[in-house]
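Everything on this sheet refers to the single structure shown next.
With one protein chain removed, the remaining protein chains of the complex are shown where they sit.
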Amino acid sequence: MKTPILEIEDLCARVADKEIIKGFSLTINEGEVHAIMGPNGAGKSTLSYVLCGKPGYEVTSGKILFKGKNLLRMTPEERAREGMFLIMQYPVDIPGVPVTTFLKHAVNAVRKHQNLPELDTMEFIKLVREEGKKLGISNDMLKRPVNVGFSGGEKKRLETLQMAILKPRFAILDEADSGLDIDAMKVVADGVNAERNEHNALLVITHYQRLLNYIVPDFVHVFADGHIVKSGGKELATELEETGYAQFVKEK
Amino acid sequence: MGGLLQNIKLPGDDIPWLEGLREKGRCVFAGKGLPTAKTEAWKYTRPRDLQADDFVLETTAGHECHCGSNCDCEKTCGEGSVMPFEAYELHFENGKLQHEHLHLPQGVTVMPLMDAILQNEDIRGRLGKSFDLQDYPFAALNTAYLEEGVFINIQENISPDKPLAIINHTHARHDNLLFNLRNVIVLEKNSRATIVEAYIYSGAEKSRYFANVVNEIYIGRGAEVRHYKLQNDAYKAVHISLNAVKVKAGGNYEAFCLQRGADLARNETHVVLAEEKARAKVDAAYHIAGWATVDTTTDIEHLAPETTSEQLVKGVAGGNARGVFQGKIHIAPHAVKTEGNQLHKALLLTDEAEIDCKPELEIFADDVKCSHGAASGELDEEQLFYMRARGIGEDEARRILIDAYLEDVINRIEEPAVRDWIAEQARQK
Partner (left out) sequence: MAKENNKPEIIDESGDKYKYGFVTDIAADTAPRGLSEDIIRLISAKKGEPEWLLERRLKAFEFWKTMSEPSWAKLTYDKINYQDLYYYSAPKQKAAPKSLEEVDPELLETYAKLGIPLKEQEALAGVVAVDAVFDSVSVATTYRAKLAEKGIIFCSISEAVKNHPELVQKYLGSVVPYTDNFFACLNSAVFTDGSFVYIPKGVKCPMELSTYFRINAKNTGQFERTLIIADEDSYVSYLEGCTAPQRDENQLHAAIVEIVILKNAEVKYSTVQNWYPGDKDGKGGVYNFVTKRAACRGENSKVSWTQVETGSAVTWKYPSCILQGDNSSGEFYSVAITNNRQQADTGTKMIHIGKNTTSKIISKGISAGRSNQTYRGLVKVSPGAGNARNYSQCDSLLIGDACGSHTVPYIENRNKTARLEHEATTSKISDEQLFYCLQRGIGAEEAVSLIVNGFCKEVMQHLPLEFAIEAAKLINISLEGSVG
């Protein structure tokens, strides 16, 4: 019997009085990779923000269990410390704060939560450089302020690096391929794949099938009008690529 | 002849509230006097020599042409239109409204201010209610002489098909004429109008006069005003204007003022964004030379959430001229999600010219985005050289670059016909 990491039951959520998620249910077990595919504007990003607890995203009904605990009771940072990680579509700039400083604060906040000793500067720098190297991130880039002046590819690499260092139990890739060329996408996919094991799980949110060639999902769900309209295996992604989403979108 | 404050008989002095208002204006002006070096709001523009001048005031209505033989009165005083675009034209001659019959569309009222005072109860709640006399010495003086001007009212959902143009034409004369104009402009809910204001003169360039103008503009919910102004007064003239604007929810005030003339000029705009989602765009340009001091002052008060304002002011100063820009963005507590942006850029053409600039942010709410910027410098030598190397004469090259410098701000004028007219007026004389 597999252990569930994330259990979403009949979730409804809204942003600024607009109902976006309407009766969404999904269970993700350890070791699984799920993909959510859907047309633009279906509420895919909203789902990822709701899971991470972004202020302004209001859950109106339903429940979410994360590792058996009530996720909706947790603050965004508690969720992160429990192992929830969101690779953002458009990561924000933080001027003046170098990547290393930022990451050190993050990794030690997570470690403290797990009752692990905090890393000292030397240990930390070693870790970041090693992981950075794997992702083709230069030491110079680590000194730059978080996301400031980074290209789309660099931003995604930095997100992947953070994932490698924070070692989340559950990661969400929100349109991780947007703005990436094929090589950069491979680097990100390889980085993500390297982190996969039987204890963690992954949710890939994407409009296009191409990323799923590199991160192969166990399950594919079609998301339209705020909930899952169809589920299947990885072959569903290929099918969607040919037929498009029109069949799932309600005539307006 | 006399000083700025003279005891003269004005019409309507039997109306207690009107006389009370005038008296208040007299008291405030007499008490405060002219701004001095210590008056922060007039730090760079000092109207000191006005004190010494003798002024002539005319109170009896009616047109009396003092023009010399070379006056092109026919053109402006006659029935013909002055503006190069279609407009409902109102003509003031030496500060006196010329009674002409306008064929105005339904829902649009235009009448002399004194008629409005006598006939329209509504004006009482508007006159002098858009600003505090204590803050504006010249508006106080203007209030002391309340008489001339127009009242414009646009009814709910009405949008006149053409701009309303208020044309102020001053003829050369040998005495120092002082005239005070007060225009009250009311836009009811969801109405729209374009107001064009022009100050022009004819006859001897040296004529000295003092135009002291106050516009009170009330913009209702969802209403919009486009207010375009040209100040091209005679080079010895004094021109001081206050535009006091109140904008209700979702309303929009869009202004542009080009200043070209006068010896001492100030166009001051005070916008109160009183309710949610009110907007203002207050642009200006100046292109001056000689010994002129030309001042553009703005004060935008954001009192409610989600209000926005933007300002682009560009200037060119040559000769011994002095360009002044003072801009203030005020954001009141709880006026969150507001945005206020302001930029002033100026070009100095000579060693004797001067630019003084004081942009100011005053912010009491946290969820806001505000910025201001200022820059001044000279024409780009590289560009000049490039043009000369292509065979364009230096003067010509300068002219092209100066015109181009003002072009981007002028291009922000939404109405094409007005834009072309302003662009023409902004060009090198």
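For reference, chains read A and B in written order, and residue numbers begin at 1 within each chain.
To be clear about the criterion, a contact is a pair of C-beta atoms (placed from the backbone, for glycine too) under 8 Å apart; a residue touches a chain by one contact, two chains touch by 3 or more.
Everything numeric in this text was worked out from a predicted model, so none of it was measured.
Per the touch definition above, the residue from B:K358, B:R399 or B:R412 contacting the chain not shown is B:K358.
Across A:C52, A:I137 or A:L236, the residue that sits in touch with the chain not pictured is A:C52. Check A:T3, A:T75 or A:S231 against the missing chain and you find that the one touching it is A:T75. Among A:L166, A:V192 or A:A237, only A:L166 touches the chain that is left out of the view. Annotation for subunit A: contacts to the undisplayed chain at residues 52-56, 75-77, 79-81, 84-86, 88, 91-97, 101-103, 105-106, 109-110, 113, 145-146, 162, 166. Where subunit B meets the missing chain, the touching residues are 40, 43-44, 333-334, 336, 346, 348-378.
Rule of thumb we're sticking to: only the chains that are shown with their structure count from here on.
Computed from the mean C-alpha positions, the centre of subunit A lies at a distance of 56 Å from the centre of subunit B.
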